[in-house]
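First comes the structure, then the notes that go with it.
Just one protein chain is left out here, and the rest sit where they should.
Labels run A and B following the written order; every chain starts at residue 1.
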Amino acid sequence: MVAYALRRLLGAIPVILVSTFVMYALVSSINDPIAELRQSCPQCDSSAYDRLNDLYNLDQPIPQRYLSWLGGAVTGDLGVSTSMGEQEVAPIFWDRAKNSALLSIPAALIVIVFSAVLSIYSALRQYSLGDYAVTGFTYLGLAMPTFFFGLLLQVFWGIWFQNWTGLKPFWTGGLHTESIGDLLSSVALPITTLVIISLAADTRFGRAAMLETRNADFIRTARAKGVPERTIVLKHLLRAALIPMVTVWAITFGTLLGGTLVTETVFSWPGLGRLLIFNGVFDGDVNIMMAVILFIGVITVLFNLLADLLYGWLDPRVRYG
Amino acid sequence: MGESAVTEANSRPQAMVEDVAFGDKPQSFGRQAWKRFRSHKLAIIGIFMFFSMVLMFWIGPAISSYEFDEINIVDRAQGPSSEHWFGTDDLGRDLFVRAMRGGQFSITISVVTGLMAAALGGVLGSIAGYFSGTVDTGVTFLINCLLTINSLAILLVLGVKFQMTPLTIAGLIAILSWYRGARVVRALVMQFKEREFVLAARAAGASNLRIIKGHLLPNVAGSLLVEATLLAGTAIILESTLSFLGLGVLPPETTLGTLINEAKGSIDTNPTRVLIPGGLVTLIVLAVNFVGDGLRDALDPTHELEQ
Partner (left out) sequence: MNVSGSTNQPLLEVDNMSVGFRAKKKPTAQAVRGVSYSIERGETLAIVGESGSGKSVSAMAMLGLLPSSAEITGQVRLEGVDLLALTPKELRTYRGRRIAMIFQDPMTAFHPAFTIGNQIAETITVHGLANKKQALSRAAELLELVGVPEPGVRVNQYPHEYSGGMRQRAMVAMAIANKPDLLIADEPTTALDVTIQAQVMEVLANIQKEVNAALILITHDLGVVASVADRVQVMYGGRIVERADVRPLFRAPRNPYTRGLLTSLPRVDGARDNRLIPIPGSPPSILAMPPGCAFAPRCSYRTEVCDASAADLQMVVDGHESRCHHNADLPEWTPLQTGSES
């Protein structure tokens, strides 16, 4: 298993290299600080250009620039920002990553717990009112764009609820750390937004997995052996349905860690997503963009690998040789 | 991914079902599938929703007396009224007509993307699954690369620098998302190519192209169609997200996401401007997903699982 994991990791390296190179080439050829400087500061002398070349190796061809960026990234040096006053990217990145984790880790845990509970409930009470409600929720959750759900929450808590009650229990934007209460009230809505979409997808999957397992022959065998219904659900059914579900959870975790872009934008959250979109994409800051893109890529690869390993660990039929 | 173990364990229909259902007249698979699709309530609702929205989006602008880009500063930023059913935006443009116009683009983009991505994924997936070896390694590598790239990030990078038309948006999303269809098709083709009917065709001297076209594609077409509906749904969401971030089509052209983006500044005073286009996006995706579910259940009644 360890050998398999290592082989998979080694196999993932070319994937990461190629995809980051493609992205690097793309963003570097689109964003040219020299041209921008020429436009924004016609009177600047050659020392300004030399300085830019010095900082970003702009006089070198893109593959070479990529290699030196990569060399830095491997050692934790993510280069210097163009848009944020020539600051080092790495400390900014880690600072923002912490803020993102504040949303994504709790969201992922909530998704895992709730999707497990909802799918068990829904599958055991198939065609009951509760099951219809769960199914309806999964459809709605999957159909609603994240940003729209975020806006709905803002409208509801920021306007309607306040108009009715005069209270505003949650912050509808920004990270507020003045007190624990502020912190909790500022993470509440963004986390809810993050949870909804993944929860809908995972519950839908989990319900199908449970239903299919519920009708399996080995469940009938357990019943014929005289195993109590409760044990059948909690031991036999859950153990078998867990195999596909755990892999989906691992992927959800990866997606949430890597992808809070939209939610952070809606809630003005100072995390990686906002860093990528506003400082990276909108300000044409290559090193900022690449830092976040690399992070998303690595997280995705790692959690996909984790999903496979968990699968093999839970299902004795799968043996990685 | 070890998916095969799951399908294997679950592919056997229950003995009980066999016992009860014997004696029904045999019907062709297509007929049975169509029958199941027709009796799938959600699928019918989905079709109905989808086509009523198509009708509304294309006929709506015709029955309104406004043009989607008709500026009227005097009537700007109004709420819904009998004059302007959905109200007006900051330039006094009629939001009903603009929503219809945006809906047209959203639906077009979703259908075009779904078809393109499914076609691309179908071709590459079946080639990879059929020939295995180097070709498969290459396609799988591409799939893995696309997996690690965040589609939204790439769309944003391009959207900042280039002006998008609905067609380029559809094309880009298709290029970024075909891999989902390819994974499904590849796995299916790998399963089918060892089956007796394909081996028989090969023994009879059928060419590779003939086997893929005549024996493998018909068997994966259903799953690919389901995948196309899922991709169509994802495409609408991606497109509207892109437009919401201000990187969609060039003004005065509009999509539903653009409308939400334009309205979010006045969300405190006029939330309906956000709710209407957002609701429409949700309804379109809902309709498409209903149809996809109906198709899946119709084509594979024993299988509720979907990766």
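The definition used in the following text is that contacts are C-beta pairs under 8 Å (C-beta built on N, C-alpha and C of every residue); 3 or more make two chains touch, one makes a residue touch a chain.
The structure presented is a predicted model; accordingly, all values stated were derived computationally and were not measured.
A.B. asks: So one chain is hidden, and I want to know which residue out of A:R96, A:R204 or A:H236 touches that hidden chain in the complete assembly.
C.D. replies: A:H236
A.B. asks: Touching the absent chain in the whole complex: find that residue among A:D77, A:D95 or A:D217.
C.D. replies: Here the residue in touch with the unshown chain is A:D217.
A.B. asks: Based on the whole complex, identify which of A:L55, A:V227 or A:L302 touches the chain you can't see.
C.D. replies: Checking the options A:L55, A:V227 or A:L302, the one contacting the hidden chain is A:V227.
A.B. asks: Where does subunit A touch the missing chain, residue by residue?
C.D. replies: Looking at subunit A, the ones touching the missing chain are residues 216-218, 220-229, 231, 236, 239-240, 243, 314-317.
Everything below uses one rule, namely that only the chains that are shown with their structure count from here on.
A.B. asks: State, to the nearest whole Å, the distance from the C-alpha centre of subunit A to the C-alpha centre of subunit B.
C.D. replies: 22
A.B. asks: Could you pull out which subunit B residues touch subunit A in their complex?
C.D. replies: Against subunit A, the touching part of subunit B is residues 1-2, 5-6, 9-10, 12, 14-15, 141, 144-150, 152-154, 156-158, 160-161, 233, 237, 240-241, 244-245, 257, 260, 264, 267-268, 271, 274-275, 278, 281-283, 285-286, 289-290, 303-306.
A.B. asks: Considering the complex alone, what residue numbers of subunit A touch subunit B?
C.D. replies: It comes out as residues 12, 14-16, 18-19, 22-23, 26-27, 30-31, 139-140, 142-148, 151-152, 154-155, 158-159, 205, 208-209, 211-213, 215-217, 243-244, 247, 258-259, 261-262, 265, 276-277, 281-282, 284, 289, 292-293, 296-298, 300-301, 304, 307-308, 311-312, 315, 317-318.
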